[in-house]
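Apart from one protein chain that is not included, each protein chain of the complex appears where it belongs.
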Amino acid sequence: MPYEAWKDNEYIEGLVNELRENGTNVIVGTFDKLINWGRSNSIWPLTFATSCCGIEFVSLGAARFDMARFGWEVARASPRQADFMMVAGTIVNRMVPVFRRLYDQLAEPKYVIACGSCAISGGPFRKSYHVAKGIEDIVPVDVFVPGCPPRPEAMIYGIMQLSRKIKVERFFGGVNRQQKRQEYLNLVQEKQS
Amino acid sequence: MQEQIAKLFPQATFETVDNTLTVTIDDAHWHDLATYLRDQLHMDYLVTIVGMDWVTSLGCIYYMMSTVDNKMVAAKVSTTDRVNPYITSVADLWAIAGIYEREVYDFFGIIFVGNPDMRRLFLNIDWKGFPLRKDYDENDPRNAVSIENERQTDDTYTYVRQADGSVERKSVPVFMPDDFVVNIGPQHPATHGVLRFRTAVDGETIKKIDVYMGYIHRGIEKLCESLTYPQTLPFMDRMDYFSAHNYHHGLCATIEKAAGITISDRAQVIRVMMDELSRIASHCLFIGTYCMDLGATTMLFYTLRVREQILDIMEKTCGARMTFNYDCIGGVMQDIAPDFVADVKALLEILPKNIKEYNKIFTGNVIARNRMEGVGVLSRQDAISYGITGPSGRASGWACDMRKEKPYSIYSQLDFRQVVAEEGDSMARFKVRLQEMEESAHILEQLVDNIPEGEYCVKVPKMLKLPKGAWFDMYEGCRGVFGVYVESDGTTKPYRLKLVPPCLNLAAVVDHITRGEKIADLITIGGSLDYIVPDMDR
Partner (left out) sequence: MQDFAVITNWIHNFLVSTLGCAPWLAVTIECVAVGVGLLLLYALLALFYIYFERKVCAFFQCRLGPNRVGPWGLLQSFADMFKILIKELIELKNIDKFLFALAPYLVIIASMLAFAVLPWGNGLQIIDFNIGIFFLLAVSSIGVLGILLAGWSSNNKFTLIGALRSGAQMVSYELSIGLSVVTMVCLAGTMSVTGIVEAQDRLWFIFSGHVSSIIAFIIYMIAGTAETNRGPFDLPEAESELTAGYHTEYSGIHFGFFYLAEYLNLFIISGVAALLFFGGWMPLHIPGWDAFNNIMDYIPSVVWFVGKAIALSFIIIWFKWTFPRLRIDHLLKLEWKYLLPINLFNLALMVCIIIFGWQI
């Protein structure tokens, strides 16, 4: 996909600028590049689906959309071996602890894609007594893919965005790496207070 | 029928609601009446139990159907006690009543005396309040989203009526202390969504399964009560997302009947064609996922190919791949796409070849036959008692296709066969679906060249009001009977909208037919029943 075709270049550029300003030495930088190349090209999903979006995720693996082209088809049933979680479907109150535990069981580095309006905000069920209003309050989310359900093309776009985001992350050093859990919890606390 | 009942139960009162005889009876005589209805009048299929909150009283409406002559009867039982509402259980008469009663208890807090398992069904064990009661507080802070694990017990409880008439609560263990309990689900590749089986195993042999539902319970019925009739429709797409058209059709038809709207022939034909297309797509996906469960992943990709072609047809007309929202009150949303007819013909051309291919790859395979034949046998009697409808019920020899038994729309004018098999095992369930695809294709063949001209949607009032009353109807989804109960108080919003999903029964029967089988058979049986979790949870 050409660079201009992406929708959120400012965001990635912002991350890159931050990287440049904070600088890094050549050797570490090269290692980082290699690691990020590996990480961004090999993102294995967790087989996790609760409702309709999950079926579109199945279609994503099928011949027409074939996510195997990008190397995403190695869906792992065990969270320990997966890299990202495609939250495909509604998360309801009863599912929240289970979902949270699944997220905790993922091995670092781990990413979350909120796929479909239910995962983003509760979607059509937002007013219900038993639906979590967006998964952002439960786990940190990397990419949002809107739609009800999103088309497989949109899902491909979403995972490619995730891949781009991983590319500008840092394995060594401080900037642009993924937030540690404690930091995230502190942030949530700040937000609440 | 009315005279027969009146003779034995003089205290019963009668009314006819939506062409169905409804008997109102007090709790003391309800169990006797139920026994009489089942044994003497052959009302052996309990369609549903509709829990009701009439503000002054709580109660249930039991819909029963005879498998002999397809007659229906309803029974109304109510209690005015809102703190400790007791109704006698009929779980000993119909096996499925146990689950239905748990559902009613979960939503309305009605306690069924004599039900062996009176836990909540969908909501977690510490949930406060009963959500479908009219006085339920939705913003109770005690029910807020929490990441703490829910409390878990190995015990259930039952309510027993003592000799003096009082009711006592007794604790009953679900699993024995020395059972090796494996937790399968909610996140597990074989449960087709977020269903949870707590499975007691002895080596590889299954001793008992305790099914937990509600991991995708979104409270659609409650949501519908605060929405106008057209606004309730989009939820149908998100229940059983493979029978989106069929469910839409069902709800629309019920509302149209209640409002007295007749829709054009063109809309009828389009609806039926869409129903049958989605039936083929749904069965295609069933074959694929089922084979994948059994370990033959490649089949999934072959069947998805056909499904994609059907989705293309639907996308051209409806504009969406999955949540179509196509049927609306008064007809369909928009006219069919210009190349709809050509596309359907192309599909009908390739379909027989594909079915042949599936048979070649999978059905005749010796491993597949060993895995499926004689596994998970469900007898006809049990199928009726558990209310297993759809292809799974028909595989057990019960002719329960609502398109034939209680024809709606234009199905009575169509020529098609009701596929019924006798074996009742996983292989039969698989084969029935394969043959149903052929029958659906046959229906499409009859209609594709005969789509009548006319308007696709009749004019309906912007703010649709239904007259006071109640309506109950049954339609054929892809997985079984989809029932719609609408009660209106004369406003633009339903007073109660009860949706009867077929998958709840399918999940309830898993424990019964997996006992003594192997763990691998649980996957085979679960796959062959083909339940959709968002459908049973609603």
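Going by the order they are written in, the chains are A and B; count residues from 1 in each one.
Rule of thumb we're sticking to: a contact is a pair of C-beta atoms (placed from the backbone, for glycine too) under 8 Å apart; a residue touches a chain by one contact, two chains touch by 3 or more.
The shown structure was predicted, so the numbers you read here are calculated from the model rather than taken from an experiment.
Undergrad: Among the options B:332, B:432, B:523 or B:536, which residue touches the chain absent from this view?
TA: B:523
Undergrad: Of B:226, B:262 or B:298, which sits in contact with the chain we cannot see?
TA: Spelled out, the listed residue whose C-beta touches the missing chain is B:298.
Undergrad: From the listed residues B:116, B:129 or B:189, report the one that touches the chain absent from this view.
TA: B:189
Undergrad: Going by the touch rule given at the top, which residues of chain A touch the chain that is not shown?
TA: Chain A touches the missing chain through residues 34-35, 37-39, 41-42, 44, 62-63, 66, 68-71, 73-74, 76-78, 80-81, 83, 105, 107-109, 171.
Undergrad: Please output the residues of chain B touching the missing chain, sorted low to high.
TA: Touching the missing chain: residues 180, 182-183, 188-190, 204, 291-298, 301-302, 305, 361-362, 365, 367-368, 370-371, 518-523.
As a convention for this text, only the chains that are shown with their structure count from here on.
Undergrad: Indicate the whole-number Å distance between the mean C-alpha point of chain A and the mean C-alpha point of chain B.
TA: 34
Undergrad: Quick check: in the complex, which residue numbers of chain A touch chain B?
TA: 47-52, 54-56, 58-59, 62-64, 77, 79, 89-90, 92-98, 100-102, 124-125, 127-133, 137-138, 148-149, 151
Undergrad: Touching chain A in the complex: which residues of chain B?
TA: Residue positions touching the partner: 122-124, 131, 136, 138, 143, 145-150, 186-189, 193-194, 214-220, 222-223, 226, 234-235, 237-238, 241-242, 285, 289, 300-301, 304-305, 307-308, 321-323, 533-534.
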